[in-house]
Every structure is written in C-alpha cells, then in structure tokens.
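Take a look at the following structure, please.
The complex appears here without one of its protein chains, the remainder shown in place.
A, B and C label the chains in the order they appear, each numbered from 1.
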Amino acid sequence: MVRVKIWGSLRPLADGQSEIELEARTFKEVLDQLGARYPALRPQIKRGVSMALNGRIYREAWFTKIPPESEVVLMPYMAGG
Amino acid sequence: MKTIQISTTVNGDALETLCAPDETLLDVLRNRLGLTGVKEGCGTGDCGACSVTLDGRLVCSCLVLGVEADGAHIGTVEGLADHDHLHPLQRHFIDGAALQCGICTPGILVAAKALLDRNPDPSESEIRYWLAGNLCRCTGYDKIIKAVQSAAAEMRSA
Amino acid sequence: MRYERPQTATQAAQLLANEPGLARILAGGTDVLVQMKAGMVTPDLVVDIKKIAQIGNIQSEEGGYRIGAAVSGAQLGEHAGVCAQWPGVVEAAQLIGSTQVQGRATMVGNLCNGSPAADSVPALVAANAVARITGPNGTRDCPVADIPAGPGRTTLTKGELITSVFLPARPQGAADAYLRFTPRTEMDIAVASAAVSLTLDAQGRCCEARVVLGAVAPRVVLVAEAAAALIGTHLEPPALDAMVAACRAACAPIDDKRGTVAFRTQVAGVLAKRAAVIAQTRAGAKS
Partner (left out) sequence: MAFDQNSKRIFKVVGSRPPRPDGVEKVTGRALYGADMTAPGMLSGAILRSPHAHARIVSIDTSAAEALQGVKAVVTSADFGVPDDEFLRDVQDNCMARGKVLYHGHALGAVAATSAAVAKQALALIVVDYEILPHVTDVDAAMRPDAPVVQEGRSLENVGPGLSQNVTSYCEFGHGDLDAGFDQADLIISRSFKTAATHQGYIEPHACLASLSADGRGDLWCCTQGQFFVRTLCAGILGIEASQLRVTASEIGGGFGGKTTVFIEPVALTLARKSGRPVKIVMSREEVFKATGPTVSSSMDIKIGMTREGRITAAQAQLRYQGGAFPCGTVEMGAQAAFAAYDLAAVQTQGWNVLTNRPKEAAYRAPGAPMAIYAVESVVDELCQQLALDPLAVRLMNAAQKGTLSSYGPTFDDIGLRATLEAAQAHPHYSAPLRPNQGRGLSCGFWFNFGGNTCVSLNINTDGTVGITEGNPDIGGSRASISLMAAEELGIPYDKVRTIVADTSSLGYNDVTDGSRVTFSVGLATIEAARSAIKVMCGRAARIWGIEEDAVIWEDGCAKPAGPNAGAFPPMSLAEIAAVSANTGGPIAGHFEVNADGAGVSFGVHLADVEVDPETGATKVLRYTVFQDAGKAVHPDYVEGQMQGGAVQGIGWALNEEYIYGADGRLQNAGFLDYRTPVASDLPNIDTVILEIPNPGHPYGVRGVGETPIVPPLAALSNAVSRAIGVRLNELPMSPPKVLGAIMQRG
C-alpha cells in the first residue's frame, strides 16, 4: 500500500483528495491505477508527470520500485534550460 | 552589383579578392577569405565579436566595407598565434578558463591585444572599459579580465 | 550601389551633387553601415571621403584646432593639444560607442547623422565650433549649432559635405566638460546630456559660459538662460540651482524606449550642474 500525494490543481480531478492510497510497487503501477480510478487525471498523466520517491525526482522511469512506507509525490514533468 | 577587386594584407599575407561594394569587411573575411574565426554576433557594432585591427586600429569589421580594406593591413584572431606558439593572451585565456562557449573569444582576444599593444599595464578599470564593446554572455567577464591581467603581467616580465 | 573614393572635397561634392539616386558619405561608417544593414537606407552611391587630403588630420590654426571630418574619436583622444584645450569635446567624442567604434567614428559623422542624442554635438555647440563645408558652389563656414535641423536631418544642401570643424582658441581660465546619462556605463545612446563651456576671470568668477543640452529636444539646445545664471558667479549653489531650473525649462523631450519626459528633464538638469562644476574645476586648474 502506498499513499500518493498529488498537487493541488489535480485534487478536483480526484474527488477532492490530496492523498490517494494505492496498491502499487512501481511508478508505472501508480500511474496505471491513478488513471483507472480517476479518469479525469488521464489527460495530465498523458501530458507528463514525474514521481518524487522519498525526495528524489524520477521523471520517467516506469519501473522504479516503490519500497513500503515510501513517500510518493506526483509532480508535473519538468525541463530545464 | 559589380564586384570590385581589392588587394589587402591579412595577418601579414598579401591577398586579393573580389567583393561587392556594399559587402562588409566581416563578410569578405568570412565568406571570401575563409577567415571564420571572425564572428558575427550582431552586424551592428554592438557586440564586438567581429573585432579586427584595420591598420592597427581596433574596429568592428561589420562596420567597415570590404572595399575599404583595399591597401590596408588587417589583423584577425587567426594571426595571433605564431604557428603553433600561442600568444600569451591565448594561453592565459585557456589556463584561466576565460572562455566558455568561445564565440566572443576571438573578438575579445583581438581587442585585448590592441589594448596591451598600447598599454602594457592597464588597470582593471581600464581593461573593463576597453572591452566594454565586447559582449560575453557566459563568463560574467570576471575570468576574462583576470586572464588579460595575468597575460599582461607575463608579457611585461618577458 | 557604387563606391567612390575621391581625392578632393570638390570631387566629392560633385559626385554627391550629380547622383540622381540616394547618396551617402562614408567616413567612419558607424552609422551608415548600421542603417544599410537594417535596410533603413539603400544608397545608390557611397562616397568614401577618407582619401581627401588633410581630412584625416588635426591641424593647429589661429590658436585653435581644425579637426578633419575623417578624424576618429580614438585619434582625437591621442592628440595632447586638443585634449588640453577642449577636454569636454574630446570626452564627448570618446563616448560615441565602444573602443571599436572609436577607431572609426568621427565627430562630423556624429553631427551629420542628425541624432538629437549625438554625444559630440552639444560639446561642439558649447565650444562654438564652426563647420567648414564644401559644396558644388564652393566652400563656406557655418556654426555647428546651425547644422542639425531635426531628428535625422541637417541644414546641408545636396552636394555639400563638411570637411572639418574648427575649435577656436581658448583664453586663460577656460574649460569645458560633457556628461551624458546612459543606463549602462558604455555601449549606449544618451538619454540626456549636457555640455558646459565656461571661462573664469582672475578672481575665479565665471565671465563667459555656454550651456548646451542633448537628447531633450528634436535638436541640440543652447540654453542662454542657463549660461546667464552662471555668469558673474562662482557657481555657488543658488547660481547652480538657477542654471538647473533654466535647463529643465528648456527641455522638450519625448517619451520613448530610452527614457521618459520626466526622467530626461530631471536628469538633464543634474548633468548640466555636474558638468558645470567639472568645467569650473578644470578652468580653475588652468588659470
């Protein structure tokens, strides 16, 4: 069981929740389950989301393993200059 | 537009070329004489990347017509090193990390040499004002100024 | 475009007079080449005047100096005599552009470009400089003050070219100064500028003055009231305040990307005051 924190403007698309509990072992499972449970999140997931796992940002890596008790935070996909 | 033949001396070599009357010296050097070390950053005299010497005077080659080079002596970055022996300014720019992207470097080296030819011991402020016409966007100028100072010190002690 | 390099001023005047299309004079080229690059002008004829005899020289004349039209700012700054006699004119000329531009740009070009923000023009007007003009009908002299006609325009007629400007002799105790305001320290166009030329008598009292502003009106402004405020004083604070007020009253600037009316007016007064004090110090040192 992981608790996934989502950012403020996604909350209305996820029944107003700021944290969502999921059974997910990888980043991809997080994305798949979020999209399945809250179809309104799919456009943003398609545009790009990154995952901060225990403070470290993973931009794309689907198979990043999520250990139990991890802090999982969704972030918009970002690029620098 | 009818081209004009000009005879000019570039870095000590006597050269002949044709150019259109409205062609700049910058374009003649780059496109007709293959001296692409002379860079174009603005074409309006505001960035100094195209700096060369014209009969010993530091100028922006984008603000000189090619035809004006007829009978003149031009100095470019390609003439700074003596074969494989780098000019002290060139060495100090490398050793002092005074270049990052390097696009402004040829113009700054030519300008700095023109300064040291006149004033072997310039103050920091004199270097900064002399080089004010040479824009650099990477370095914040700090290491450039220091490299000119250390090259000047070496040249004075030589 | 044709390129011509005449040997005499008369030939140059004839070339210019006879050209049916657009003709441009090339001395330093630091304005005309920029205009060509931007597509603002597409000349049919460019007349390079640098091969004309004496046009690249500085000559002593009647205690003053005659500055050839092709003398660059760098060359002017290397002339000890002019620097000593007309430091304000030299510092104005040397503010035109970068070191690279200094290697080419001329005061006469700066004048003929017709910009209200030209750096050397206020200093030349303050100096009472006189332009020598060659045209199809011969040679004439004209005060520099009467050359600008408005932004980008001069009073020169077709076929005329300025071959030199004359800086007159200076009495004891006379000096000038020029200041401009730019957002950067270099590589900028004056947002406002001021030139002051004055003469101090043996007691250090100002007995003669010319105060000139740039970039605050369509043409360079000679502010007689500002000069009057200085004459007869030691440039004490009330005199300077009166001069500043006169300067600001003479400003008729525009709002543009380089500055606002309010800013230009305010700063023109500040610059005039500072330039007057510098000129006074220089004059005092010389008397």
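Assume contacts are C-beta pairs under 8 Å (C-beta built on N, C-alpha and C of every residue); 3 or more make two chains touch, one makes a residue touch a chain.
On a predicted model such as this, the values are computed, not experimentally measured, just so you know.
**Student:** So which shown chains sit in contact with the chain we cannot see?
**Tutor:** A, B, C
**Student:** Of the residues B:D55, B:D95, B:D117 or B:E154, which one touches the chain left out of the display?
**Tutor:** Checking each option in B:D55, B:D95, B:D117 or B:E154, the one touching the absent chain turns out to be B:D95.
**Student:** From the list B:V10, B:L54 or B:I145, which touches the chain that is not on show?
**Tutor:** B:I145
**Student:** Residues on subunit C that touch the omitted chain in the whole complex?
**Tutor:** Against the left-out chain, subunit C lists 38, 181, 183-189, 191, 257-260, 262-263, 266-267, 270.
**Student:** Could you please point out the subunit B residues that touch the chain left off the display?
**Tutor:** 1, 20, 35-44, 46-47, 49, 76-78, 80-81, 86, 90, 93-97, 99-106, 109, 125, 127-129, 131-146
**Student:** Name every residue on subunit A in touch with the hidden partner chain.
**Tutor:** Given the touch definition above, subunit A has residues 5, 7-9, 12-13, 18, 40, 43-44, 52, 54-61, 64, 71, 73-76, 78-81 touching the missing chain.
We adopt the following convention: only the chains that are shown with their structure count from here on.
**Student:** Distance-wise, how many Å sit between the C-alpha centres of subunit A and subunit C, to the nearest whole number?
**Tutor:** About 67 Å separates the centre of subunit A from that of subunit C.
**Student:** Please tell me the distance, in whole Å, between the geometric centres of subunit B and subunit C computed from their C-alpha atoms.
**Tutor:** Centre separation, subunit B to subunit C: 29 Å.
**Student:** Provide the C-alpha centroid distance between subunit A and subunit B, rounded to the nearest whole angstrom.
**Tutor:** 54
**Student:** Multi-chain contacts in subunit B: which residues touch at least two other chains?
**Tutor:** none
**Student:** Send over the residues of subunit A in touch with two or more other chains.
**Tutor:** none
**Student:** Looking at the complex, which residues from subunit C come into contact with subunit B?
**Tutor:** Residue positions touching the partner: 1-3, 5, 26, 28-30, 33-34, 36-38, 46, 48, 50, 72, 74, 97-101, 103-104, 185-187.
**Student:** Which residues of subunit B touch subunit C in the complex?
**Tutor:** 1, 4, 20-22, 24, 43-46, 48, 51, 54, 57-60, 62-65, 67-68, 111, 114-115, 129-134
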